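Only a single protein chain was left out; the remaining protein chains are all shown in position.
Note that the chains are named A and B in the order they appear, and that numbering of residues resets to 1 at the start of each chain.
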Amino acid sequence: MTAPIALRNVGLTLGGKRILDGIDLEIARGSFTCVVGPSGCGKTTLLRLVAGLVLPTEGEVQIGGTRVVAPRRDVAVVFQDYGRALLPWRTAAGNVSLALEAMGVAPRARPARIRDLLGRVGLAEHADKFPAQMSGGMQQRLQIARCLAQQPEVLLMDEPFGALDAMTRQGLQDEVLALVGDSGATVFFVTHDLEEAAYLGDVVIGLLPHPGRIARQVAVKLPRPRDQLATRELPEFLRLRRELFDFMRTAEA
Amino acid sequence: MRGRGAVWQLGSLLVCVALILAWQAVAQARLVSPVFLPPPTRVWAALVRGVESGVIVQKLAGTVLRMIEGWALASVLGVALGALIGTSRAARQWLGPTLEFLRPLPSSAIIPVAIALFGLSNGMVLGVIGFGALWPMLLATVHGFAAVEPRLYEVGRALGLSRWAVIRKVALPSAMPDILAGARLGLTVALVLAGVGEMLAGRDGLGQWILLAARAFRAPDLYAGVVLFGLLGYASALVIGLVERRALRWRQG
Partner (left out) sequence: MSGLHALPRALAVPALLLIAAEAAMRLGGGTTSDALAPPSAVARALAIGLGDGSLLAASLATLAAAIGGLMLGGALGLLLGLLFGTVPALARLFSITVEAIRPVPAVALIPLALILFGFGYRLEISIVAFAAIWPMLVFTQSAVAGVEPRLIEVARALRLPLGARLWKIVIPFALPRIFVAFRLAAGVALIVAVTVEIAVNPLGLGYGMTMAQQTLRPAEMLAYLVWIGVVGWVLNVALLAVQRRAFGRFM
């Protein structure tokens, strides 16, 4: 039940190339942490380290006090390329079922759970559709439903809305906030969209490239629940946005 | 649109009937010797006679059984071996080039070797069919397993699926289009080799039947046999097509 994520002096060298260096990080339980940084700064690699999909060459990653040596079922990953991360031969219900099968949920208990999960992401009507018959936004909702089926303590999201149009993205941002608010999961959210990071997060972490390292950690003091119009008009939001933009400008210079 | 499609179907059928009538006219006018071109009516009569006496049914059954037996053997072996090779990078590197070298080898060239080993027996024909149909199945399966989306393997890891579950739930369905394409080709090869094998080994079947009919200048029987060969090819393509449509429903967006 111990959720916090901790990285202690984590470094990664792949093929002689230094990807990440000296990452020290503590993430509080139930918090929403966003990671931003210029392309090539290792944001996605950092997320894959936390997921256990890649193992660090130095230091260690801990989740709930235990060292991460392989992917864990209580850590769910939402990939950016939903089109490749869903099983195209399974319906929406079948894709959610995959996670339940992995969790060892009895076949009789699955349909009710699937219905509930699809309902929570607004796909109740589309249980029998194949991914190819769904829009990008629906496919990403489906992937989120599959991750929720794991009842994760930690939810890792890798630029989940990067490929979606602006309207769909805002809708999904609010849905994700509501869903994780209900489940109490700790969220680690990688994005290249600074406003998205400020809007969603409790903390925003800025990475610098070559090698990837933590350069800034900003606490977001915006009231919850957040609102697409009101929050984005708050002076604190504008100040935060400015701070992050300045950081990115110097990072890319 | 449906009505117009039916009109085209009818037109297409009329063209086919017209061509058969033209054949009848040419044959009846004896523009070509009936030794080479019997009229369709006599071919039909030969077919009916063969079916009523049961002779042709027995030959057909012989060919069908032989073809399916050899093909089924090849399919099981081809999919199992192909899955082993396709899921292992090392196996692909060690065995791939050998397989590619053998790919264009005419499988009928194995017939003399098989005769030398097994004589003119039913086992020889079965062995040749199995060997010939193995290649398309094996190569297609290797390709299918090698081409599985890597992201899906990561999803499997993130969900903590066992190796067996990953093969059964992720790799096998993903490779299914290739496997079915291999099965289709394998069935065609099996029919060809069944026919040739029966001609050479004199085993009870359509191949032997048409060769004997030709030697005795019984043209109607010969044509009846060729028609049955065509029907057999058509039926096997139809069955695979139905299986494909059912199993690959998810591909139609």
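List of remarks:
The definition used in the following text is that a residue touches a chain if its C-beta (ideal position, glycine included) is under 8 Å from a C-beta of that chain, and two chains touch if they have at least 3 such contacts.
The shown structure was predicted, so the numbers you read here are calculated from the model rather than taken from an experiment.
The chain not shown here is in contact, across the full complex, with B. When the missing chain is restored to the complex, the residue among B:95, B:181 or B:248 that touches it is B:95.
Which of B:75, B:141, B:174 or B:188 touches the hidden chain is settled by the complete complex: it is B:188.
Within the whole complex, the absent chain has one touching residue among B:115, B:167, B:181 or B:247, and that is B:115. Contact residues of chain B toward the unshown chain are 8-9, 11-13, 15-16, 19, 35-36, 93-98, 101-113, 115-117, 188, 191-192, 195-196, 199-200, 206-207, 210-211, 213-215, 217, 219, 222-223, 225-226, 229-234, 237.
Here, only the chains that are shown with their structure count from here on.
Chain A and chain B have CA centres that are 49 Å apart.
Of all residues in chain A, those touching chain B in their complex are 51, 53, 70-73, 75-77, 79, 81, 84-85, 87-91, 98-99, 101-102, 130-133, 150. Within the complex, the chain B residues that touch chain A are 149, 151-152, 154-155, 157-161, 165, 169-170, 173-174, 176, 248-253.
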